[in-house]
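Take this structure first; my questions come after.
Every protein chain except one is present and positioned as in the full complex.
Labels run A, B and C following the written order; every chain starts at residue 1.
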Amino acid sequence: MTAEDFRQDFPIFQGNDYVYFDNAATSQRPLQVIDAVSDFYKRSNANPLRGLYDWSVDATDRYEHARKVVASFIGAASETEIVFTRNTTESMNLVAYSYGMANLRAGDEVVITVMEHHSNILPWQSVCNKTGAKLVFMEPDEEGYISREEYESKITERTRIVSVGHVSNVMGVTNPVKEIAALAHKVGAVMVVDGAQAAPHMKVDVRDIDADFYAFSGHKLMGPMGIGVLYGKEKLLDKMDPFLTGGEMIEYVTRDSATWAELPHKFEAGTVNAADAVGLEEAIHYFEKVGFDFIREREIALTSRIMEGMKANGHVKLYGPEDPADHCGIVTFVIDGVHPHDTASILNEDHICIRAGHHCAQPLMQFIGAGSTARASVYFYNTEEEVERFLKSLDGVRKVMGYGY
Amino acid sequence: MTAEDFRQDFPIFQGNDYVYFDNAATSQRPLQVIDAVSDFYKRSNANPLRGLYDWSVDATDRYEHARKVVASFIGAASETEIVFTRNTTESMNLVAYSYGMANLRAGDEVVITVMEHHSNILPWQSVCNKTGAKLVFMEPDEEGYISREEYESKITERTRIVSVGHVSNVMGVTNPVKEIAALAHKVGAVMVVDGAQAAPHMKVDVRDIDADFYAFSGHKLMGPMGIGVLYGKEKLLDKMDPFLTGGEMIEYVTRDSATWAELPHKFEAGTVNAADAVGLEEAIHYFEKVGFDFIREREIALTSRIMEGMKANGHVKLYGPEDPADHCGIVTFVIDGVHPHDTASILNEDHICIRAGHHCAQPLMQFIGAGSTARASVYFYNTEEEVERFLKSLDGVRKVMGYGY
Amino acid sequence: MDIKQLYREIVNEHNLNPEHKGKMEDPTIVLRGVNPSCGDDITLSLKVSDKGIIEDAMFEGSGCAISQASVDIMAGQIVGMTKEEALKMASTFMGMIKGEVTDEEEIESLDEAAALRDVAHMPARVKCAVLGWHTMEKMLNGDND
Partner (left out) sequence: MDIKQLYREIVNEHNLNPEHKGKMEDPTIVLRGVNPSCGDDITLSLKVSDKGIIEDAMFEGSGCAISQASVDIMAGQIVGMTKEEALKMASTFMGMIKGEVTDEEEIESLDEAAALRDVAHMPARVKCAVLGWHTMEKMLNGDND
């Protein structure tokens, strides 16, 4: 199978000439996933988990089967460790409030990196504010790598929680989460991993990493928009209070008090989004059909050519590692003298979709001294021809902006 | 148009003989809604709100258009008062934490009814526990009505928040939320309405009710499973802190602090579920095509016949109002000597889907002295023939259970 | 067999005229077992001899017909068994109901309880059928929490 073959599965690519290079924001969905969601509504639609009739039993089975598939996809020990959320953001809020609020005291430290997405900063800011804990930032080198010295110096006896993005959505680098987790555990802290940018690109094994919590979003790996995942070690989830409360997550309720349902239901309040969970399962099947090796190979090929073309341009400043293999398909850049928003608008005129702005990572923007950057991010279904069109359009930007060359 | 005509729009009803009477748990979705979600993924899929390219602009437009349609559907003054959530449960948690936590002090009172769904109980229990406020329960009469004396005696100068289900998912009664809101405002409290069971059945006008907050779920009015709504008056939302934090809901973020985006984005953290919002818009269009009058007329006709048949059975205890017009399509019952779960299993054998259990309303079950009840709930697409099949099956239950008659 | 038949032929007899429902005098172990989602709520009493023989089994409480019938059948069958035999039987029974045990011989070893095998096709009712057995398992394992 080639990228062209896979592209046929994506309705959005048919009958138009748009080049979609904003895959780090959200991926596209193959027909298989779109149809799985529809099929749920057409065949099994009922409120899962409570009904005693066939449709509800079927809805429950499909929902819980999706959970099993997610568990094995990331190497969880059991599906009871998989909580369905709406997205990575909700997963991170759940950990910050249900675990962080209960376990942080004044003087404790939460260690993150300055590269984090806002979803892995703001919940901690808020919890630190409320508990008096301190938020500590690890900083990367020029290329975006966090050195061993850096994490060894920031993770200390005061550290209670370490929360790190597995892959940065701006630099593209993969952080050494396994090594950081080992150190975190050594000092008695828990390790939280924001896997939003990693799960779509590499084999994630939560037990190999020894992550205590691992979060990702369905929509970034070809699933529907309404489903995300929080993996948590059973022994931690067990002791945590629920985050949202309401239907489906209780055992007994009286006027004054309540007891909670067993894991993972304790953390899934209200009617669940079974249709999108079923869509996510289908996305994982699709993903496994494509295969990690193919995905990685394609990303490296396309990224290499993009970086090569940008260097040849002569007016492009590139961010992140020198090595294209360390970019996870993400290339962040700025054209000299051109605001990234103007770059994006001009590329859009040529039907090329890239992102420009702060990428929900303002502290990183402040750290690298860029108000805003442009970002092209590719996925396995992108092609060499698309890359050439992108580079050609990019080469024309400074002319459009009135520069002589 | 007849119920039969509308049924043709629902794929799940085609080619099988199931009678779906669990509409209060979740409704079915017409093809128009299923296709709207698919169409979003096939044509406009991109991460909304941040992209400068055509697809993202289109995704944003469709998402924000859905918000406008929701606003006008419930009579909101402006679409900035409409926050998209996952479901009613998340909406209620948002109000309880973002408004309740900030505004309740020890000694204050939160007044709800004993008929509430767990989603409108547990968040308040939790917030009351944390703030020292007291949770006060209004109680209905035999038929499920809350009397004027009841709410006038429970809502006092100590009341800060009144939170009432617009329609009870067990009794089917419509609570006098407009009158209660007036009284709440008189004592300086805010009025929260859980509209999960009302929005699918009646014209809701949040300004006529003068609700400060109004919550409902898309999946109960033919929309997708991943989308819910919280209406809030602008002047209240404005002053509230966000609930979830992360991407898309910020203005500036530094390492230590953050400022929030304008309404309603402040309350929508992370990648939004634009596809399901678009599905909800389509559901509202479909709903308006069917029309409130038709829906109500059908529900009354079917409910009347169900109640009549149950009375004729002689062994059925009915809950809720005497008047079938006051049931919103919901008929809760118990067959003498038969556990509701057995009733549901036996009906399922005849391909009739009803719910049995506590209906996420355990305090009400305790109040009416039933451990568990059965519930049949109809919607406009149900038919007289289905009701007859249901009644016939019901009449056979006690025989199956070994009673002579 | 279909579910109506199951009720007619097996469940009703034990639900309407349970042989082992009632209060036991001087039980050796007592444990409450509950299915929160259904409202099934039973209390099982066992009399176990010093030699580990179950000499009597009784239950009280309420619940759906399947949970009541299942615990009544169980109580009838375990009397006279050793702890180990009863535990083995519980594990076979729960395996059968969850669809994990399908070997005919093994299922037949359950005797009357084997008649409940069709509950395996009613996933929503599995919890009802195993409540009594699960409670007994906890009791005999000394897991009285």
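Simple rule for what comes next: contacts are C-beta pairs under 8 Å (C-beta built on N, C-alpha and C of every residue); 3 or more make two chains touch, one makes a residue touch a chain.
Here the structure is a predicted model, which is why all the values come from computation and not from measurement.
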| item | value |
| --- | --- |
| Shown chains that the omitted chain touches within the full complex | A, B |
| Sole contact to the chain not displayed, among A:185, A:339 or A:389 | A:339 |
| Which of B:29, B:50, B:339 or B:358 contacts the chain that the document leaves out | B:50 |
| Contact footprint on chain A, counting only the chain that is left out | 338-342, 345-346, 348-349, 357-358, 371-372, 400-402 |
| Hidden partner interface residues of chain B, rising order | 50-53, 56-57, 60-61, 250-252, 259, 261 |
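Basically, only the chains that are shown with their structure count from here on.
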| item | value |
| --- | --- |
| Chain whose Cα centroid lies at the greatest distance from that of chain C | A |
| Length of the line joining the C-alpha centres of chain B and chain C, rounded to whole Å | 39 |
| Chain A and chain C, separation of their C-alpha mean positions in angstrom | 47 |
| Whole-Å gap separating chain A and chain B, where each centre is the average of the chain's CA atoms | 31 |
| Residues of chain C touching at least two other chains | 37, 124-125 |
| Per-residue multi-chain contacts in chain B, two or more chains | 341, 345, 348, 357 |
